[in-house]
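Below is one structure, written out as structure tokens, with a few remarks after it.
Removed from the display is one protein chain of the complex; every other protein chain stays in position.
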Amino acid sequence: MAGSAVRSRRGYYLYLIPGFVGLMLIVIGPQIANFVLSFTAWKGVGTPRWVGSQNYERLLTDDQFWGSMHNTLLYIISMTIIPVLLGLILASLLFDYVRDQFGERLSSFFRAGLYLPQILPLTVAGVLWGWILSPVGVANAILKSIGLGTFAQNWIGDATYALPAVSLVIVWIQVGYCLVVFMAGLSRIDPALYEAAQLDGAGWWQRLVSITVPMLAPEIFVVVLTTLIHALKVFAPIFVLTQGGPNDATLAPSYLTYYHFFTTQRVGYAAAIATVQMILTLGLALMFLWFQTRQAERGA
Amino acid sequence: MANVGVLTGTPAKVARPHARQRAPMRWVVLGLLLLLLAFTLFPFFLALINAVKPGPDYLRGGPLSIPTSIQFDSIIKFWGQADYSRKLLNSVIISASVSVLAVIISLFNAYALGIGRVRGSTIILAILLLGTMVPQESIVYPIYWMAKSVGLYDTQLAVIIVLAVLQSAFGTYLLSSVMSTFPREILEAAEIDGASRWQVLTLVVVPIMQPTLMVLGTFFFIWTWNEFLIPVIMLISNNNQTVSVAMGLTRGQNMSDPTLQAAAGLLGIAPTVIFFLIFQRTLTRGIVAGAVK
Partner (left out) sequence: MTTTLPRLALAAVSALTLMSSAALAQGTTFNIWWFEGAESAQGLTWTKALEELKANHPDVTVNFEQKTFDQMQQSGSMILNSAEAPDILEYNKGNATAGLVASQGLLTNLDEAFTAEGWDKILNEGQLVLSRYDELGVYGSGSIWGISTYGEYVSAYYNIDAFEKAGVKVPTTLEELTAAFDVFKAQGVTPLALGGASTSGQHLLASLAYTKADDNWVNNYQGLKAPLDGAPYLYAAQTLTDWLAKGYITKDSTGMNDDDAALQFTSGQSPVYVSGTWNLGNFSANIKDFKWGQFVIPTPKFSVGSTGNLWVIPKGSKSPELAREFISLLLSTKYQTEQANNGGVSFGADAAQVTNPVGANASAVFKQIADKQGLGFYPDWPVPGFYDVLNQKDTGLLQGTLTPEQFVDEIKTVYDDAQASQ
């Protein structure tokens, strides 16, 4: 048996071929090209001019770049941490409470409703949230009409509130993704576990901490890693809501890359930023995967 | 231990007799959830009322005002201007093709990594994951250049290939995480029966994983539908373009038309919402339905 397993392993490599060919053509090749471009000055047409490490030197002293890196840390909170926590609580609430109390249909209904923002194209989401968050917009109008006018703010125009406001929109988008993956995962957990816990008098919160979270470990890993990666390249919500403003308060590296690729046409410089971004993401993902593998081995 | 009942993906539906208690608490929880739902869906409501609002109404009262009359002019106007029927067809073709192609690529990769457990799986997985990590802007110029040199510039095929590869990275990661917990007993039993690797994949793994594959396909379809940058760069002719690119029509150089934007938004989301409502039942079945603990 052991011998046949080793022999058969090799054959599996065949199945990696389509994926690998695609990856070489679409991801690796272009990334190498991008890396080479990062040592040039180029406007998108014509011949690139070799400038050595000039783009990277410039990067070191670019306040916009460092500001955007700093903001990235904050975007991790709204892209990953809050949605994952909220998603876990909601999933467990819908699965382990609402479903029992009110039935399967209502629980599915909530899940579908909370997932809908994921479906909305971000350009549309940007317009709609722009209406809501504008100082003369819907949010302030509602606050004023219920007598809370003093809480009305210049949400996306004031540096103090702009980042939290953009983060709110991001959370709004992200929660549905976490929720759906978690709820799907919950359906494979043996209901007997919950029943036993209930008989032992464990409350909803205790069941969440002692059963749901440990059992959902694989899903939590997947969701955390994918949302982390997305946090490092967050672009569309910023592009459609604030364009990085006011006064660069909501700038993210991807927006800066986009800006230099297509607006200032400093393609080489943009490529340098993208390369740094890529290396950071790759490092983070590798660390994470290593950790995940170790956890899985320990659990097995 | 393998739990066959879970393997088939049937959701746990065991009634718990002790559950129905503490009546006031349930209504508090329900109320909070309803509030959250209302908040979540509020932007959709805005899109709806502004899409049917007459232009002068908007200029007078802004987005929150209740329309004095209902008009479908904006929706009809956007439909005509954008040649929406054509765009709809294009988006369906591209999204469906990407979804199918990406699921197949992910399945093959995950089969080798998760079930085959080939040497260096973690490294290979990390490399494959690159697809989800690249900022799309950074591959635009090289991909444009490649597509042009092989005559695929301005073809839907180019977009399908690019997006399928990029999205299969996520699919590979997800499926291989799930497949690594696939019950070995079943695989060994199939092997003893003399099933080839291909037969194990198509006759054993795929049927068990079907709910997960459907969920993945649904994700891919929706993600592709909303893709903007790659389609806008690679598809030049209006006849090839997608719904999400056409939505840019409502924004000019220095101004936009808000009610037209709302109409475009409504037409932009309607197909995916319908698609989602049809497929959302599969989401219940579970993305990790094949997994066993």
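Going by the order they are written in, the chains are A and B; count residues from 1 in each one.
Basically, a residue touches a chain if its C-beta (ideal position, glycine included) is under 8 Å from a C-beta of that chain, and two chains touch if they have at least 3 such contacts.
Please read all numbers here as calculations on a predicted model, not as lab measurements.
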item	value
Sole residue of B:T155, B:T181 or B:Q280 that reaches the chain not shown, by the stated touch rule	B:T155
Hidden-chain contact residue, picked from the options B:S97, B:S138, B:S180 or B:T272	B:S97
Candidates A:G46, A:G147 or A:G201 - the one touching the absent chain	A:G46
Absent-chain interface as seen on chain A, which is shown	43-46, 130, 133-137, 154-159, 162, 242-248, 259-260, 262-266
Residues in chain B touching the chain absent from view	55-56, 58-62, 81, 93, 96-97, 100-101, 103-104, 144, 148, 153-157, 160, 202-203, 206-207, 210, 213, 229, 232-233, 236-239, 245-246, 248-249, 251-258
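The definition used in the following text is that only the chains that are shown with their structure count from here on.
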item	value
Cα-centroid distance, chain A relative to chain B, in whole angstrom	15
Sites on chain B touched by chain A in the complex	3, 6, 9, 11-16, 18-20, 26, 29-30, 33, 36-37, 40-44, 46-47, 50, 62-64, 104-106, 108-109, 111-113, 115-119, 122, 124-135, 137-143, 145-146, 161-162, 164-166, 168-170, 172-174, 177-178, 180-181, 188, 191, 197, 201, 215, 222, 225-226, 228, 244, 247-248, 258, 261-262, 264-265, 268-269, 272-273, 276-277, 280-281, 283-289, 291-293
Residues of chain A touching chain B in the complex	1, 4, 8-16, 18-20, 22-23, 25-31, 33-34, 37, 44, 93-94, 97-98, 100-102, 104, 108, 110-125, 127-129, 131-132, 136-138, 141-142, 172, 175, 180-181, 183-185, 187-191, 194-195, 198-199, 215, 218-219, 221-222, 225-226, 229, 232-233, 235-236, 253-254, 257-258, 261-262, 267, 270-271, 274-275, 277-278, 281-282, 285-286, 289-290, 293, 296
